[in-house]
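With one protein chain held back, the other chains of the complex are shown just where they sit.
Then we have chain A:
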Amino acid sequence: MKILVCISNVPDTTTKITFTDNNTQFNSNGVQFIINPYDEIALARAIELTEGDKGTVTVINVGEANTEATIRKALAIGATDAVRINAKPHDALFVANQIAEYVKQNPFDLVLTGRESIDYNGSKVAGMLGELLGLPSVSIIKKIELDGNSATIEREIEGGKEVLNVPLPVVAGTAEGVAEPKIPNMRGIMSARTKPLVIVDPVDVQLTSGIVSYETPAPRGQVTLIPADDAAKLVDLLHTEARVI
């Protein structure tokens, strides 16, 4: 069983997001970068699925040299080896094309991504990878079990969930609940330094999108406080002022 986990390098969840150059550039100054939390869940599940010499887990990242700390962390958590495609991750289609190219040369039984990256929240890479590779893709999965040549996957749908049986190889985007994130132990941290990390050159991709600028949401006005014993006042304001009920 060969599993590929796609990891993106994102600002820590508690980071205050700011921009520079007239709101055209993300300000990475002083920002702590982490493995995208959903990718950490995917990695944890991949490690569980290959426990006991049942296979290997490769992590792949499309990024420049500054993502290596994140890649090493994934190796410390328990990935077997790592690949970094040496390019700025321009957008989801660019990233998916790079990973697809690698997978065409180096096939895997299962490709896991996170349900979305917490920076651009696209939920796009999994579906694009599936399409580029001619494989089924399942997004927002809540559970995955392997049995022989197929996977049983639970995915979220509006107002419920769906259980699918999909032959391998498949691309799946993991959400919380699939596994508990793993914390690297001392042995993992030591061995991470010597595990293989291959650096691959990117392929040319026709770009289809670009970010022109950023906006931050308008700050909300002051909160209107209502006395605890006057719930009727709240209902009245929600009806007449906010017009939401």
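As a convention for this text, a contact is a pair of C-beta atoms (placed from the backbone, for glycine too) under 8 Å apart; a residue touches a chain by one contact, two chains touch by 3 or more; residues count from 1.
Criterion: contacts and distances are computed from a predicted model.
**Q** Can you work out the missing subunit's protein name as recorded in UniProt? Choose among "Electron transfer flavoprotein subunit alpha/FixB family protein", "Aspartyl/glutamyl-tRNA(Asn/Gln) amidotransferase subunit C", "ABC transporter permease" or "Potassium-transporting ATPase KdpC subunit".
**A** "Electron transfer flavoprotein subunit alpha/FixB family protein"
**Q** Any idea which of A:30, A:52, A:148 or A:210 touches the chain not displayed?
**A** A:210
**Q** Check the options A:64, A:81 or A:131 and report the residue that touches the missing chain.
**A** Residue touching the chain left out of view: A:131.
**Q** Residue-wise, where is chain A in contact with the chain that is not depicted?
**A** 11, 13-14, 16-17, 19, 37-38, 91-93, 96, 118-128, 130-132, 134, 136-140, 142, 152, 155-167, 170, 176-177, 206-217, 220-221, 223-229, 231-232, 234-239, 242, 244-245
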